[in-house]
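Note that one protein chain is taken out, while the other chains of the complex remain in position.
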Amino acid sequence: MAKRQLYNLGEIARRFGGDLIGDAATRISQVASLESATAFDISFVSHPRFLSELAKTKAGAVIVGAHDRDATALPRIICANPYAYFARVSALLNPPAAVEAGVHKTAVVERGAKIADSASIGAGAYIGKKANIGPGASIGAGTFIGDGTTIGAETLLYANVSVYHGCTIGKRCIVHSGAVIGADGFGLAHDNGVWLKIPQIGGVVIGNDVEVGANTTIDRGALHDTVIEDGVKMDNQIQIAHNVKIGANTAIAACVGIAGSATIGRNCAIGGAAMLRGHIVIADNVSISAGTLVQKEILEPGEYTGVYPFTTFRRWVRNAAHLQELDELVKRVRRLERGLESKKGGTS
Amino acid sequence: MAKRQLYNLGEIARRFGGDLIGDAATRISQVASLESATAFDISFVSHPRFLSELAKTKAGAVIVGAHDRDATALPRIICANPYAYFARVSALLNPPAAVEAGVHKTAVVERGAKIADSASIGAGAYIGKKANIGPGASIGAGTFIGDGTTIGAETLLYANVSVYHGCTIGKRCIVHSGAVIGADGFGLAHDNGVWLKIPQIGGVVIGNDVEVGANTTIDRGALHDTVIEDGVKMDNQIQIAHNVKIGANTAIAACVGIAGSATIGRNCAIGGAAMLRGHIVIADNVSISAGTLVQKEILEPGEYTGVYPFTTFRRWVRNAAHLQELDELVKRVRRLERGLESKKGGTS
Partner (left out) sequence: MAKRQLYNLGEIARRFGGDLIGDAATRISQVASLESATAFDISFVSHPRFLSELAKTKAGAVIVGAHDRDATALPRIICANPYAYFARVSALLNPPAAVEAGVHKTAVVERGAKIADSASIGAGAYIGKKANIGPGASIGAGTFIGDGTTIGAETLLYANVSVYHGCTIGKRCIVHSGAVIGADGFGLAHDNGVWLKIPQIGGVVIGNDVEVGANTTIDRGALHDTVIEDGVKMDNQIQIAHNVKIGANTAIAACVGIAGSATIGRNCAIGGAAMLRGHIVIADNVSISAGTLVQKEILEPGEYTGVYPFTTFRRWVRNAAHLQELDELVKRVRRLERGLESKKGGTS
């Protein structure tokens, strides 16, 4: 909504590095795709498949890798990682909306809550007893912060987020609408045909620079805390059960579920709708394909997959029925092998 | 909650067409299933399996297809599509609650917002700067409308919906509680072991007559808009990632996930919990079975499936282990074929 500032290409290169080729005075006001860019836009090439679009782009300037140094006559910045460079330029051109410091008159702040002067508390937000809202933090309209919960400096919670009591969120985090942090884990004891609830007395501890997607849920721990380390990025509609631990800089795509007490390593990448069993350990640097159900530990880095390939219904139905007789089929093949073997013996 | 009006069968047939057989003065106040209907109810038969219930129903009247013209002696309407006819009658008998025009005294309306006189803004709702709420639109209690967002005429947002800034929702849409529209897409650039956020500067554009289920999330675009065309119907807990495009009149069942930049055709039907990879194209008139993971483009209309069939755990565990040796099994069969072939050669 704010008016965007203009930068020239020279300023950008000075700020973020890279080799500048062409007119340093080229003025840039926004990022855009190669296809839709116009004269004041800067675009980027992160993959050879975009070179044909590069030839046609109307962008004012582009960001390219060393291989594409001479792939265009446009003013350009040459750098090692064009997509990361583009991310930095876009963040410069699209700064987050300024936080309006202060507590909205319709917000409710309970006794003992500490709110930094530079923090913003939105309309109808609720800040529980002894909660602590750090400098520059922004609490969206209708967002609920439970008793004793701490929100770190410059952390942004959008509207209608719910953070239960006794949780901690670090600095520079982003939490999207509808996310629920600190609800009870699913702890039940079976007793004579009914379920007894196990009080969930742990909390949730989230590090710095974490992003939590819309409608994602992160449960509080049963006895100890659920822990999300620094730099973890989570998309929408993810479910993190009680006592899960997620290592630093792991990225998790939408609709993933991680069951209780699973420990996920650092720098992992978990594809959308993957599901991880409880109490398993996943090593660092593991990549899990979308839709995969992980039923046991993964101790070696690498890419792991387990999905049923789709096809036409007609073909699927013909093939899938045999899955229930695979064991029998393997035995039949073994019998055939023995039969052929004995015949060989018989004819030798 | 409102008192229901009585209609007689003749009025209904005049309004919606079809052949009326029996007493046109039959009075109808509500729709019901064949099983539970009583004298003032109208019911319907959409499939031959309901004919035995038709024989026993206590309904005052029924809606049937041409085949079932003489399947009952009850007052009846004969039409081409009894289920659609029933939908229209039910809509007549169960009109939406009247919108109470006006802004609730606990709602917050920021400067520059335009709210039609006939619109309703519920308790504790928040309307951002320069937002635009159309005639007859209804914004539920606690619902958040971001800066510059437009809500079309007669669109109904239930309680606790969140629509971020710069989005557009068309006319006569319905958005259920907990839905989040316009949160950031999951755009990240990897750079030296950490993730840089890509600002998501596109919006979400939703057409007319779209329904969005409870806790469904539709992310804003990275550089361009995420687009939902007219007449798309979405159930609960669906995740639509950034820059997805969904063609007109496509219906999507609950728990579906559609990854970034996928383009879905018109008139598709996507079964519950199906997951679609990013950057793929799905043609018009494609039907995807529940639970299917779609890993690549679908260019021909038809029904597509890919799910592992369930069975007892005992049987599953015996068969599923062989999936990891299928390639070996195929080779063994090939060896057997060659062996038998050579024996044939040997004995000929």
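Which chain is which? They are A and B, in the order written, and residues in each are numbered from 1.
FYI, contacts are C-beta pairs under 8 Å (C-beta built on N, C-alpha and C of every residue); 3 or more make two chains touch, one makes a residue touch a chain.
Computed from a predicted model, the values in this text were never measured in an experiment.
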Any idea which of A:Ser43, A:Ser120, A:Ser162 or A:Thr226 touches the chain not displayed?
A:Ser162
Since one chain has been left out of the picture, which residues of subunit A touch it in the full complex?
106, 108, 124, 126, 129-130, 142, 144, 146-148, 160, 162, 164-166, 178, 180, 183-184, 186, 188-191, 193-199, 201, 215, 217, 219, 223-224, 237, 239, 241, 255, 257, 259, 275, 277, 288-289, 292-295, 302-309, 311, 315, 318-320, 322-323, 325, 329, 332-333, 336, 339-340, 343, 346
Sites on subunit B contacted by the missing partner chain, in the whole complex
1, 30-33, 36, 81, 83-84, 86-88, 90-91, 93-94, 104, 106, 122-124, 140-142, 158-160, 174, 176-178, 209, 211, 213-215, 231, 233, 235-237, 249, 251, 253-255, 267, 272-273, 290-291, 307-314, 316-317, 320-321, 323-327, 329-330, 333, 336-337, 340, 343, 347
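Rule of thumb we're sticking to: only the chains that are shown with their structure count from here on.
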Between subunit A and subunit B, what distance separates the C-alpha centroids? Give it in angstrom.
26
